[in-house]
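Heads up, one of the protein chains got dropped from this complex, but the rest are sitting where they should.
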Amino acid sequence: MELQLPGIGEWVAAFLTLCAFSFLYKDNILYRFAESVFVGVSFGYYIGLAKINTLEPNLFRPLFGNFGEQWSLIVPFLLGVILYLRYIPKLAWVSNWSLAVYIGYYIGVNLLQRLQGEILPQAKGTMLPLNVGLWPTLCNLVVIIGVVTVLIYFFFSSPHKGVLKPTARIGIYFLMISFGASFGYTVMGRVSLLIGRLTFLVNDWARPLVHGAFGG
Amino acid sequence: MSANSISSGVVCPGGRGSGGNTAGIVRACTMRLNLSLACAILAGALLLAGAVVSEVIAAPRDFRLDLAVQDRPSDDGSSLILSWSTDPAVLTLPTGVVLEDDPQIFIERKTEGAVDFLEAGRTTISAGRFQDIELDSRESYVYRIGLQPATGGMVYSEVSMAASPKGNLFRTQRVNALVAVLMMGGLVIAYIMAARRGAKLFIRRISGLDQIKEAVGRATEMGRKILFVPGIVSVSEPQTLAALGILGYVAKLTAQYGTQLEVPNADPLTMASAREIVKQSYMEAGAPEAFHEDMVRYITQDQFAYAGSVSGIMVRDKPAAIFLLGWFAAESLLLSETGQSIGAIQIAGTAQVTQLPFFVAACDYTMLGEELFAASAYLSKDPLILGSIKGQDAMKIAILAAIVIGVVMATVGADGFVNWFTAL
Amino acid sequence: MNWAHKLLLIDRRIIFVVVFVGALIPIIWPIGLAVQISPPVKAVFDRVEAMKPGDAIMLSFDYGPSDGPELDPMANSILRHCAKKGIKVIGVSLFPLGGVEMAIARFMQLDTDLKARNGIDYVNLGYKDGAPAPMKAMGDRIESVFPCDANGVPYSEIPVLEGIRSYDDLELAISLATSIIGEWWINLVNAQFGIDVALGTTAVSAPKYYAFMEAKQAIGVLGGMKGGSEYEELVARAYPDLKGLSRSATMGMDVQSVVHLVIIFFILFGNVMFIVTKRMTRGAN
Partner (left out) sequence: MKRQVPIMLAITASFLPVIAFFFPNAWINEWFNRKLDEWMVIIASFAFLLGIVSMVQVNLHKVRRRQKGWIFSVIILVSFAIMASCGLFGAQGERENGTLYPFTWIFQFIYAPMQATMFSLLAFYVASASYRAFRVKNMEASLLLIGALIIMFGRIPFGALIHPVVPDLAEWIMRFPNAAAQRGIIIGAALGAASMSIRVMVGIERPYLGKS
């Protein structure tokens, strides 16, 4: 493979990467600098993102280009603009109107997502047959016991006494095994991110640099 | 075509061809029959007339596909479902016409009165099914399928019976969700009302809560401070509110015992609320003079910088007890690790499941998920929180019961009960 | 404070250096360990493999640069797989912090690797705000929320979108998700519209998706870099001519092996020290 000298982009990215890594030693001015650039750029990015991907194609172009058919887009336009009145203290209360519509809609959608999309199918997923051969039945039993005991552990209306005490304990054990799995996966996830950065530094920046300097 | 039966505007193939969805079609037909009789007779008569007309138009056909049209059930009356036989035995082509494997087909549609067919879409013959959308429920439509043989030109199937899309009143397949919504709503509202009326609602003690007093006591004995971290997000997050509820309780204890308390914040709004709560608690405990604003400080909004400087506080001041309650992200492991290394009693709690492993491993007591909310309800006795926790509990019992019944049903092979939960 | 206790309190930065070196070495000199295939990944691969040329899938880029190392390899190999099979890919993005740019970068990579054509073999429809709203709207008509693609070309003028109006015309939706958006593909899109959904997730959220997969709400899960490396392996086995292309997840798994062993060593060593300390303190008392 032809190795080209790192371009200006790679140099900038490598510098910022090293700045961020310097936080591991201790908080320092290079880290603060890189972080400030990042914060500024990310807010700028949001503006461009919203304008290019949503506001332009979904609002301005249809509204101003085809007002006859798309006049109803005035409603979300107004509701959107009203949101910003919260920065004018005297009119801040008006912005609550569109905030109310916004929150209301998502709350309604969320209710259905949770009940129809999670609780019903997850409950159904636990209704497993217990007559499907020894090993599959055993596996099904593990799932059923796990779900039931965890739900009982999270049951607050009666104290964990009598039969509930050992049941809730089993629930905790299931939770702990699951947290263990979670931990194992978290390690993999975090290490992946490090691999990504080191691969960039080594393969996109340092390696071409070394090859360039010593003629490969 | 005479074998097809017409029932109030829907074409039902009389058991021929697409046998797989006959049950569905019959159900759709029965549903339609439930509509008012007058309407049915009128529409039936109209369509019978239409069928006669289309029979006349359909005359020049090249091959037969057993084309059937039906209304799409539980919709707003803007789509029809076209189905045809994918069985090669049914597909009788005119002599000389050769097709490639699974050829592309052109679905053509016209309103009944119109002269020309218009393309409605393309698919392949093996699909067996096509959904035509954005139709007008006041019109009735006929369909035919076109094929392009390799030899060129176009050959057409028979023309389907006429059908018009019908709007439905209720999506019958979502009745399970309706039951869930009504049940959940009813239970939560009922318990909140009961709590407001002052009904005594029992909630069990949460184990972490019992340890708070002990931790504060130990800090007092050792003469060291207590560090309370209320998560890193704003007060709009329920977990933050729950954490602040517990902060009120902790602050009251430290006021009584005369122990030092420090609350570093990552969010300015949370800081304002936390300061108010601590101040209030000190007044209620009769020690307003012991409160000073520096107890509740704002550090910085940045996740890692915040974690870094709170770890710094831990290492420098060596607090005897550390509370990590609320919404946490990746900084959970930094904070709990440092706390563990200085030997403090740590009480943690979050509903962020991915962060729980770190708390469980590094802290002495951890409130898992919902326990955080229950703990705050237990301490605050706020009827809103108390009532909704009871409502959730009641729903939990219903779900547990359903699961147990479902397991029995699945085992005896009665799948109807199980399948009801996700009827689509 | 005894010696074991002191060892437990060593400066964090020493551990940092060990991890750094452990990760760096296999990157510079790869080991090349074999990848084991797990059923959840196989399920997704088989589903795509069973499709016919001309079928279409939706690939949602719901992640940002911070999870690129985990999810980019999945995107690459799914795109290559689809390109090889002649399956149309409709790219969308619902994650604000960089999703659309991740999609742009992956499609550019596909262009270089396999000479795929924008608008003919695939399309990148870009990003929309407020995820559940566009997800719902696409069940009715994709064009109503995505009137044009990421470059501003109108929906009706894009050849690959011919005949595709809503989820009904798609075989599968795959979300490569870093956050809660992946769950919405399951509890909203799959639950309300019935389209098959597969998930490529960060390792951190993988354990949760197993519950959805076991309840048949998702056809399969690709969990973290491991899931990515498995898909890379499956594609490479099925299409040997793709073997020359980069397989960053498979390479990454080498590093994972080393760093995991380092961390496992730390856990075990830490616990031994912990027990020794406890014994010593008890002895001293």
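Per-chain numbering from 1; labels A, B and C assigned in written order.
Everything that follows uses one rule, which is that a contact is a pair of C-beta atoms (placed from the backbone, for glycine too) under 8 Å apart; a residue touches a chain by one contact, two chains touch by 3 or more.
Given the structure is predicted, the values throughout are model-derived calculations rather than measurements.
Engineer: Touched by the hidden chain, which of the shown chains?
Structural biologist: Per the touch rule above, the missing chain touches A, B, C.
Engineer: Have a look at B:L384, B:A401 or B:A423 and name the one touching the chain we're not showing.
Structural biologist: B:L384
Engineer: Determine and list the chain C residues touching the chain excluded from the picture.
Structural biologist: Its contact residues with the unshown chain are 8-9, 12, 15-16, 18-20, 23, 33-36, 38-39, 64-69, 96-98, 100-101, 104-105, 108, 126, 128-130, 133-134, 136-137, 140-141, 144-145, 150-152, 192, 206-208, 210-215, 226, 253-254, 256-257, 259-264, 266-267, 269-271, 274-275.
Engineer: Where does chain B touch the missing chain, residue by residue?
Structural biologist: 74-78, 137, 167-171, 174, 177-178, 181, 184-185, 188-189, 192, 235-236, 238, 273, 304, 330, 333-334, 336-337, 340-341, 351, 353, 357-358, 360-362, 369-370, 373, 384, 388, 391-392, 395-396, 399
Engineer: Which parts of chain A face the unshown chain closely enough to count as touching?
Structural biologist: Answer for chain A: residues 9-10, 12-14, 16-17, 20-21, 23-24, 32-55, 58-59, 72-73, 75-77, 79-81, 83-84, 86-87, 93, 96-112, 114-116, 118-119, 122-123, 125-126, 139, 142-147, 149-151, 153-154, 171-181, 183-188, 190-191, 193-194, 196-197, 200 touch the chain left out.
Rule of thumb we're sticking to: only the chains that are shown with their structure count from here on.
Engineer: Considering only which chains touch which, label the overall pattern as line, ring, star, complete or other.
Structural biologist: complete
Engineer: Which pair, A-B or B-C, has more C-beta contacts?
Structural biologist: A-B
Engineer: Roughly how far is chain A from chain C, going centre to centre by Cα mean, in whole Å?
Structural biologist: 13
Engineer: So the centre of each chain is just the mean of its C-alpha atoms; given that, what is the distance between chain A and chain B in Å?
Structural biologist: Computed from C-alpha means, the inter-chain centre distance equals 17 Å.
Engineer: Where in chain A do residues touch at least two different other chains?
Structural biologist: Residues 112, 116, 121, 124, 126, 182, 186.
Engineer: When you check chain B against every other chain, which residues touch at least two of them?
Structural biologist: 353-354, 422, in rising order.
Engineer: Tell me, which parts of chain A touch chain B in their complex?
Structural biologist: 23, 27, 35, 111-112, 115-116, 119-121, 123-124, 126-131, 144, 147-148, 151-152, 154-160, 175-176, 179-180, 182-183, 186
Engineer: Tell me, which parts of chain C touch chain B in their complex?
Structural biologist: Spelled out, the residues of chain C in touch with chain B are 8-9, 52, 54, 162-163, 165-166, 168, 191, 194, 204-205, 208.
Engineer: Using the touch rule from the top, collect the residues of chain B that touch chain A in their complex.
Structural biologist: Chain B reaches chain A through residues 174, 176-177, 180-181, 184, 202-205, 302, 304-305, 308-309, 353-354, 356-358, 360-361, 368-371, 374, 389-390, 393-394, 396-397, 399-400, 402-404, 406-407, 409-411, 413, 417-419, 421-422.
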